[in-house]
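Excluded from the complex is one protein chain; the other protein chains are retained at their positions.
We just call them A, B and C in the order they show up, numbering each chain from 1.
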Amino acid sequence: MSRQKYIGVIGAGECDAEFGRLAEAVGRQIASAGAVLVCGGMGGVMEATCRGAKAGGGTTIGILPGPDRADANPYVDVAIATGVNEARNLAIIRTADALIAVGGSYGTLSEIGFALKAGKKVVGLRSWDVKGIVPAATAEEAVRLAAE
Amino acid sequence: MSRQKYIGVIGAGECDAEFGRLAEAVGRQIASAGAVLVCGGMGGVMEATCRGAKAGGGTTIGILPGPDRADANPYVDVAIATGVNEARNLAIIRTADALIAVGGSYGTLSEIGFALKAGKKVVGLRSWDVKGIVPAATAEEAVRLAAE
Amino acid sequence: MSRQKYIGVIGAGECDAEFGRLAEAVGRQIASAGAVLVCGGMGGVMEATCRGAKAGGGTTIGILPGPDRADANPYVDVAIATGVNEARNLAIIRTADALIAVGGSYGTLSEIGFALKAGKKVVGLRSWDVKGIVPAATAEEAVRLAAE
Partner (left out) sequence: MSRQKYIGVIGAGECDAEFGRLAEAVGRQIASAGAVLVCGGMGGVMEATCRGAKAGGGTTIGILPGPDRADANPYVDVAIATGVNEARNLAIIRTADALIAVGGSYGTLSEIGFALKAGKKVVGLRSWDVKGIVPAATAEEAVRLAAE
């Protein structure tokens, strides 16, 4: 797995049905692309993306904020319990080769900024409009751009 | 000191003379307001702000990325050596009651996002134009808004 | 993988041939027990244990101190790049269900203390003799005790 591409997905811990479908489609495309999904392993966008990746036969890594691996959503294959709360966001970004931001809370903005600082490609799907983000219109396009 | 207001200043580790003067003025105003300056303790905007705060008779805290207190700029009163690199940015934001962003690299954007997520007021001085930031035109206005 | 037992192995980043053989045997036994190996992903005891686990057909997770996944030893399947240096030790311990300490530097002592504080079983193989550690005489016994 270490030799596969790792694509990170960042987004809110709660999301409505529409963003859930979008995140799930992103996960499915990541699996189709033969990449490993890295995310925060919790609910909302993270859970929807993991569900999509597993439906597509992919592998999922969840880097959790809390101290207990059991808190991961049920679609996480490899759960990492950090216990450092939001500081785990930096490990998600450092572990991923490229990132896809789905939607746009402030937590996601913080991760986008850190990823761009670290020189990683960040693709945005209905996310923040900041200089440096590569916008995509669909899940398929987002994954294609991230996997390049 | 624990009962004083703590104002965080975030900005790049390298800056030109113009941003240096702006950051120094912010530090001086923080001291005048009777607040404690919290920053990353290194160079650029951080050093200029600390220099201003000390010139104004204030107190400065530097939360450093590296493992060695000796790396702090010479205007830091209390240096904290974290050894966790950029993860120390979160401690700066959590420790400050309000923040002033001076200028605008991606690291600063990441801190702005995290601060807004944490519910802290963020005042921007020639910084990122994102929803939630309170823009200020001068160092004096920035500190007045942050200290409110 | 999330449902398998995760066994952590802690030990020095450099080791002599004798400790290398011991660590490799531990890795092989972890694979035989059907558990996932969690470690720091670098050299010495970590690399030897990963090599043993892969030789035994197991799965290995390396939680790295640095910002770059490419720094993992070649026997790591899932590499997590944290960038927080030794603070990543806490994630190793929180992620593991039980731990095996191989040998005994001060870094290992620190991890033993933290693991015992977190209520995890710690098995010692020629390691520190502190209250709370369960001593084992062989790699096989260590893994049997840790996997219980």
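Before moving on, here are some points about what is shown:
In this text, a residue touches a chain if its C-beta (ideal position, glycine included) is under 8 Å from a C-beta of that chain, and two chains touch if they have at least 3 such contacts.
Here the structure is a predicted model, which means the values were calculated and not measured.
Under the touch definition stated at the start, the shown chains contacted by the missing one in the entire complex are A, B, C. For the chain left out of this panel, the touching residue among B:7, B:26, B:42 or B:61 is B:61. Residues of chain C that touch the chain left out of the display are 84, 86-87, 90, 105-114, 116-117, 128, 130, 132. Touching residues on chain B toward the chain that is not drawn are 1-2, 6, 61, 63, 67-69, 72, 76-84, 87, 90-91, 94-95, 118. Of the residues in chain A, those that touch the hidden partner chain are 67, 83-87.
As a working rule, only the chains that are shown with their structure count from here on.
Chain centres here are C-alpha means, and the one lying farthest from chain C is B.
A straight line joining the Cα centres of chain A and chain B is 30 Å long. The distance from the centre of chain B to the centre of chain C, each centre being the mean of the chain's C-alpha atoms, comes to 40 Å. Among the residues of chain B, those in touch with two or more other chains are 84, 86-87.
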